[in-house]
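Complex shown without one protein chain; remaining protein chains in place.
For reference, chains read A, B, C and D in written order, and residue numbers begin at 1 within each chain.
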Amino acid sequence: MDSIFLIEQLLNGVGYGLMLFLLAAGLTLVFGIMDTMNLAHGSLYMAGAYIAARVHEASASFTAAVAAAVAVTVLAALALEWAIVRRLYARDHLAQVIATFGIILIADDAVKALWGPSPVMAAMPAALSGPVQLLPGLPYPAYRLLLLGAGLLVAAGLYLLVNHTRLGMRVRAGASNRTMASYMGVRVGQVFSFVFVLGAALAAFAGALMGPISAVQIGMGEAILIPALVVIVIGGIGSVRGAFIAALLVGVVDTAGRAFLPPLLRTMLPPALAADLGPALAGIAMYLLMAAVLILKPAGLFPARA
Amino acid sequence: MNDRTLLAGCGLEAGYGPSQVLFGLDLEIRAGEVVTLLGRNGMGKSTTIKTLIGGLPLRCGEVRFGGRPIHGLRADAIARLGVAVVPEGRQCFPNLTVREHLIAFADRRNDSAAPWTLERLYALFPRLRERAGHMGNELSGGEQQMLAIARALSTNPRLLILDEATEGLAPVIREEIWQCLAQLKAAGQTTLVVDKYVERLLRLADRHFILERGRIVWRGSSAELDADRALWQRYLGV
Amino acid sequence: MSLFVADRLVKRFGGLLATDAVSLAVDQGEVHALIGPNGAGKTTLVNLISGLLPADAGRLVLDGVELTAMAPHRRVQHGLSRCFQITSVFGGRSVFDNLLLAAQAHAGSSFRFLRRRAAETGLHRQALELAQMLGLEAVLHRLAATLPHGLQRRLDLALALATRPKLLLLDEPMAGMGPDDSQQMVALIRRLRERTAILLIEHDMDAVFQLADRISVLDYGRVLACGDPAWIRAHPQVRAVYLGTEEGV
Amino acid sequence: MNDDAGARLPPSFRAAADGAGGEDAGGQDAARPARAGARLLPWALLAVLALLPVVGSALGLDYYVGFVRRLLIVAIAATSLNFILGYGGMAALGHAGFIGVGAYTVVALVDAGIDSAWLAWAAALLLSGGVAAAIGAVSLRTRGVYFLMITLAFAQMLYYLAVSLSAYGGDDGYGLHVPLVFGGGLGTGHAHVFFWVVLAIAALVFAFASRLAGSRFGYALMGIRDNETRMVALGYPVFRLKLVAFTGAGALAGLAGALLASHSNFVSPSLMHWTESALLLVMVVVGGLGRRWGAVLGVTVWLVLAEALKVWTEYWHWPLGVLLLVVVFFAPRGLAALAERRRGAA
Partner (left out) sequence: AAPIKVGMALDISGPFATIGAETRDGFNLAIEKLGGKLGGVEAEFLQTDFSGNPEQANQLVSRYLQRDKIDFFTGPVASNSALAVGPALFAAKVPFLSSNPGPSQYAGKQCNPYFFAVYQNDSYDEAAGKVANEKGYRNVVLIAPNYPAGKDHLNGFKRLYKGEIRDEIYTKVGQIDYAAEIARIRAAKPDAVYFFLPAAMGINFIKQYVGGGLKDIALIAPAFSAEQDTIAAVGEPTLGVYNTAHWAHDLDVPANKAFVDAFRNKYDGRYPTVYAAQAYDVVMAMDAAVRAVGGKVEDREAVVAALKKADFDSVRGRFSYGVNNYPVQNYYLRVVEKGADGTITNRLVGTVLEKHQDAYVGDCRP
């Protein structure tokens, strides 16, 4: 195993981690900070991916596609917030889970009626479709570099917004004690609407960016929900920094499990057992990691409230 | 009604669900005044405050602030007009640090020449400076109380409302709060106080209202209250 | 021999030394008051004693039994009970249900799966006795959350007493009470000292000086002074950091 | 953590738990005679169900007999979840894992040539209880969403374990080609007999759960749900109480899994996919958290609706979604609570 391979896999791990963070970013905001369990995050992500795919095909401009995806999803999220979600803020998590699960069921059928049951094509922007040579012997997909950059950018932006702006503080205040926040003059309703829509925009952004490297199809939102929640929970609900570190951790552990575990086991165990065990362990690496973290730190790595 | 009246409640009726707590209550606070609301436990002091600041809907009656009716407004709108409250039970935010409590809502809602800044608040409560990075729920009970007061002051309100704000504070600190209120008063801060240390309030406040079962049963100046100890016995349980 | 001894307890929160080698003893039948500035570490100390927080170092002995490594609920079974700084009752249930739950805690196993609790007359009797002792008979069927503050505190106390403690920890029992309620509480606590020793935290100095046999003063996590009330009242350092010059003190 | 910790419940599920308060407070210690009839109604319905196999096959409705049998089995699992969630405030998202353990226990025994139903079911009960105890022992240190996610994690591990278990078919599943036997020449192959056995077991489980709710144990559990710190301060062995409840619920879910294996003669990992856990949770909430018949009602409504809609249209998901929204906004305490109120008003 040469060092290039190691570096490459490390990079892959970090890249996957940033991708996970991108997927989880909107949810971090709405669930982590605003304390509203929004399973429909996945549906907004799906909406973003579909719209981007369609607009990209029609306009041949990837930038326009991403912008349109975000814009349209924001409009949809506004309507959703107005009609349903705003009635959920004050409810408990379980009610939020049930209601937003209902939204998923409706959204999936709506997308199916609109675009059919088959996956649609989300092309990669031509300029980014090849690899770039990072080091000699280490090509890296150019598009992934874009994802990496986007993940970092979103992370930084979110961190600043949540922890270093008055808006972020007011959101957190409203989430933990709505009444008191309003006694302090916070327009809790408006602030929450804004944050929800921002979360939706991030979901759509992630969906639009993920489209070209993944299947754009019904159910794609549900598939990312669990990893996104895992990242948030490992990091400690409500902590952007926690989610970021957790995403990188999950990315690296998962990638390492897939890259190194099977060959390693093959050198240590009888082939049949190694062949069974390796992939099985790699498959549950993320869950093992979460269970281990929660056993040691029952409120995640960086609990936002003591 | 006086043209210096800052806040006026008139015929207030309110309650929780089926049970009515306030029965046609009238009170007014003039600008620059310190007024107290006194009464035994459960007589409706906190409920009165909640109705004044939009935390509980009025069933009947009206509230005016600076001459304009505010009883239709939401709590946050009333707060932005310049009303700040230190509520019963402190209500610090568990997920905000001490420092964040003091900057998140900071504003200049009155026209004081010497507004409260973070520095001045820390100077008032040095404890809070020591705990600046702590979360709201990592503070001791008394520290939380200080934080709640400082948080209210950070908005530089036109009307400050303190509901048992000295609750759980050490006697020295309590005394500091009284002195601070006296200074504030000197600087023109209008204040509504609910507290159980009547004796101490006599020195501080201009006027007093006594509440009994949701009605104002007595109103008068400190001197009048001081003179009538039977009142204390009857309505305040002292 | 003291009933209860805490020996050099230590607790850190990150860099903050909240409890700094505190030693404390409570005798049989004694009301031992704990006072000190805000944030001095009083509540933390109570949490350490009751086991809600794990101590970093130190020992605890109650009536000859070493509590140090014991889980919180086992400490209760060995005679330690507490009330909280903020009233903690089962708000969604009736007063009677609250008392039943407390009686059940003391009556031994909760691992009874089939027998209806409604049929356990023993529990009902105990609950009623508690209600009588604390004057809660009149409100037996009201939801705890709808009680006035004073009564809620009394219910809180009743719950703590149901476990028949040898040592009762009270964290600011007078908080939020008007003068008359406070006086009633003082009378109640006075009656209780026959049944149990009490460690009392309180900022209401009237109550403290009426009740305490001994007072310990905490400051920055350390015991500043410990002695009888008169001595404490005159203690210059205590006056400086805590009592101030407020009259009535 | 500070002094006011006592006032804090696991906040996320507080309201849901409060929602449950209604019944147990109302169902307080003395029964109200006027309600006695209403109380007996579900039991009477269960008794009437015993006639279903005979009547059903006479009318050529065999399929519906099987449908009700499955409904009863799912209701057993849902009842166990309702117990820990509704009464104990433990929102577990891994219940399908225990169902799977129970089902695979039957598979393992059948694969080894053991075909006694009682043995297989007892083994399923024990094994899934054991797994639940182990998972609970580490999971119950967490609360709220963390608990939700850690139970999900363990269930996912069980799922992937089953997927890669090639001995029992892995992802393809395992067909149970020999029925389990009860003795006396009867077995799960006899549709009627199996129905009655399931009905009897379900009735026992419902009765047990209902008794449990009124027992010391049940009250202690509700106390923990409402105010855990206070319960510790009262001297309750909180962790052990929760663990016992969780273990028992896991065991019952395992029993349901074992019955389900015999019901469909087929077991596959899809049984333990996380969406199955989520559906169980949804059904319990729809029915009414912490209500005596909530779980059963939720399962019935959900399964019947899904069954009917699927026949009717390809787009059968969205009406269920609408149902969820309606329940959340107009019947926040579940359909059972709604039904009770109706009855109260009538």
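The definition used in the following text is that contacts are C-beta pairs under 8 Å (C-beta built on N, C-alpha and C of every residue); 3 or more make two chains touch, one makes a residue touch a chain.
The structure displayed is predicted, hence computed values, not measured ones.
Asker: Just list which of the chains on display the missing one touches.
Answerer: A, D
Asker: Out of A:64, A:223 or A:288, point to the residue that touches the absent chain in the complete complex.
Answerer: Selected residue, touching the omitted chain: A:223.
Asker: Consider the whole complex, including the chain that is not shown, and state which of A:123, A:152, A:167 or A:269 touches that chain.
Answerer: A:123
Asker: For the full complex, which residue in A:80, A:94, A:259 or A:290 touches the chain that was left out?
Answerer: Only one of A:80, A:94, A:259 or A:290 touches the chain omitted from view, namely A:259.
Asker: Considering the entire assembly, which residues of chain A contact the chain that has been omitted?
Answerer: Residue positions of chain A that touch the missing chain: 5, 8-9, 12-13, 15-16, 19, 108, 112, 116-121, 123-124, 129-131, 139-144, 212-220, 223-224, 227, 254-255, 258-259, 262, 275, 278-280, 282-283.
Asker: Spell out the interface residues on chain D facing the chain that's missing from view.
Answerer: 61-64, 66-67, 70, 160, 163-164, 166, 169-173, 175, 177, 264-266, 268, 270-271, 310-311, 314, 316-317
Throughout what follows, only the chains that are shown with their structure count from here on.
Asker: Looking only at C-beta pairs in contact, point me to the busier pair out of A-B and C-D.
Answerer: C-D
Asker: Let me have the rounded angstrom distance from the C-alpha centre of chain A over to the C-alpha centre of chain C, please.
Answerer: 47
Asker: What whole-Å value do you get for the distance between chain C and chain D if each is reduced to the mean of its CA atoms?
Answerer: Result: the chain centres lie 41 Å from each other.
Asker: Distance between chain B and chain D based on Cα centroids, please, to the nearest Å.
Answerer: 51
Asker: Give the residues of chain B that touch two or more other chains, as numbers and ranges in rising order.
Answerer: Those would be 137-141.
Asker: Specify, in ascending order, the residues of chain D that touch 2 or more different other chains.
Answerer: 1-4
Asker: Going by the contact rule at the top, pick out the chain C residues touching chain B in the complex.
Answerer: 13, 36-44, 85-86, 148-150, 172, 175-181, 183, 203, 205, 241-246, 248-249
Asker: Taking the touch rule as given, give the residues of chain C at its contact with chain D in the complex, in rising order.
Answerer: 43, 46-47, 50, 52-53, 71-74, 76-77, 81-82, 84-94, 97, 100-102, 104-106, 109-118, 120, 159-160, 162-163, 171
Asker: Using the touch definition from the top, list the residues of chain B that touch chain C in their complex.
Answerer: 40-42, 88-89, 127, 131, 138-143, 145-146, 164, 167-175, 196, 199-200, 236-238
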